[in-house]
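All protein chains but one are shown in place.
Each chain gets a letter, A and B, in the order it is written, and its residues are counted from 1.
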Amino acid sequence: MSILHFLYEMQLSFDSMVTDHHFRFRCLPMETEYQKVRNLEYTIEPAGKVGERTDGFGNRICLGEALMPHDYLKLQVRGTVETRAQEEKAREDSTPVDCLIYTLSSELTRPGEKLAEFYEECRKARLSGPEAIMHRLYREFSYVPGSTHVGTTAEEALAGGKGVCQDYAQILIALCRMAGYPARYVVGLLPGEGATHAWTEMWRDGRWLGLDPTHDCAADERYIKLSHGRDFTDCSVDRGCFKGSAGQRQKIYIKVEEENIW
Amino acid sequence: MGIISVERADHLYWMGRYIERVFTTLCTFFDFYDQMIDVDFDAYKRYCETIAIPDVYGSREVFNQKYLYDKNDPNSVYSNLERAYGNAIVMRDEISSHTLAYVQLALDCLESAADSKAPHYDLQQVIDYIHAFWGCVDDRVEDEEARNIMKCGKYLERLDLYLRLGYPSGAVEKEYSKFLNRLRKVQLNYSKEMEDRLTEIIGLGDGGRARYDEALDAIWKFFEVS
Partner (left out) sequence: MILDLVDHKESINRLLARYGVKFGIYKNNQFHEQLFPFDPIPRIISREEYEYLDRGLSQRVLALNAFLKDVYSEKKIVKDGVIPADFIFSSKGYLPQCEGICPPKGIYSHISGIDLVQGKDGCWYILEDNLRIPSGASYPMIARDLTRRAAPEAFVRNHVADNRNYAVMLKETMDYVNTGGINVVLTPGRYNAAFFEHSYLAERSGAILCMPRDLFVEDNKLFYRRYEGRKQQVGAVYRRLSDEYLDPLCFLPESLIGVPGIMDVYACGNVAVINAPGNGVADDKGIYYFVPHMIKYYLNEEPILRNAPTYLAFYEKDRKFILEYLSRLVVKDVSEAGGYGVVFGSNLTREQLKALADVIENEPRRFIAQEVIDFIDLDIVEDGGPVPRKADLRAFVLAGETARVWPSGLTRFSRNPDSFVVNSSQGGGFKDTWVLSR
């Protein structure tokens, strides 16, 4: 078991005033089998929150609006979650209907030639299961920030041979789906300071298993899960629209600390 | 019905203005047309200057055709009627299908007049349809506020044209008072400063004529409130 304290700060700065700003944040930790939210508080400046709801994938969304003229928007989320490691042992092997949406390819994970080729090589090498595929991906793909963008597809990233956690996760999702496993995209936080992280969950033996292809390991109790979906698009941390023709800059600060519980 | 947004208030106001522009310019066109028969062949030049549109016509024959019917001439009667139609068609639910039909009829009529052997009969019909339109507005537009916004547009446009066309100051005063009467009944945002200026100039009667440019400027800025 592990206790994690986290802080998520995001600031949007506009270079001129904007109004009628509506925004949706998906950055509140989920309640899952392996993760309990102990406490959570958040503030939004210059406006208060309007409400909260759960989206179609089960993610918590914070709904907000800032209607009066403003030139920045600041979100601060603080909380503590209690996590535990995923179970190793298999369960009853049936796939619930809700998982089936994660067997179909989505816009950013649709396989093309490169993915088909990569998958074929895995098959020839008799790689057993997603973990082995992940190891191979980890060896053959390079972590190079700035080499891709949020709209880069798994196929494009694989063809380029480099990318960031989003690309690792989406490539692994595509490969898992090709191998017949339901697989989904996960956004969350890791101990330390930095940005949000992304990894993959795949359905096997009656439960979801988290795999982090960027670090070539299982997503264990150090991982705080914020949201999941078919690919990056379903998990966008913030979405908003406003009136005004302002340029905007986004600054994110994240800090996660493990509590020493011994 | 009866609940009007900014955008819809805008459509009502401009519908009123453009319908009126078509009406008064058509009536005036007949006067100038008459003069061009044997008094002044080039009267249309004066006409263009008076209502402040560029003279792109070059001859009275071209003017008679293009000014009335040319879809590509932004100042033609047709173009103005089409703008009225554009503002009316989105307001069917407010003004009723019956009222909207008169704008449609006027437009179809003007279009067929272009190829007609007796265009003056068709043009008279356009004028008739506009009379019917306003009659229908009074009977069929249930919401008083909507009617008043349309008429604010109508009388302000008429005032603008009367000032330009040099109508007698008595007629100008009459139209201005009709406008104010409607303005008091709606909650449109307008400039008090421009109202005062207009009241002052028009109040001078014929003595205000020298300041008509200033008055036209006030009309231009009347609803331009930031």
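The criterion applied here is as follows: a contact is a pair of C-beta atoms (placed from the backbone, for glycine too) under 8 Å apart; a residue touches a chain by one contact, two chains touch by 3 or more.
Because the structure is a prediction, the values reported are computed rather than measured.
Chemist: Using the touch definition given at the top, which of the shown chains does the missing chain touch?
Modeler: A, B
Chemist: For the chain that's not shown, point to the residue among B:89, B:127 or B:180 touching it.
Modeler: Only one listed residue reaches the unshown chain, and that is B:89.
Chemist: From the list B:64, B:79, B:104 or B:191, pick the residue that touches the absent chain.
Modeler: Final answer for the missing-chain contact: B:104.
Chemist: Since one chain has been left out of the picture, which residues of chain A touch it in the full complex?
Modeler: 20, 22-24, 50-51, 53-57, 61, 63, 65, 67, 97-98, 100-101, 103-104, 229-230, 234, 239-241
Chemist: Residues on chain B that touch the omitted chain in the whole complex?
Modeler: Listed in rising order, the touching residues are 1, 3-9, 86, 89-94, 96-97, 100-101, 104-105, 108, 187-188.
What we mean here is this: only the chains that are shown with their structure count from here on.
Chemist: Where the centres are mean C-alpha positions, what is the separation of chain A from chain B, in Å?
Modeler: Centre-to-centre distance between chain A and chain B: 60 Å.
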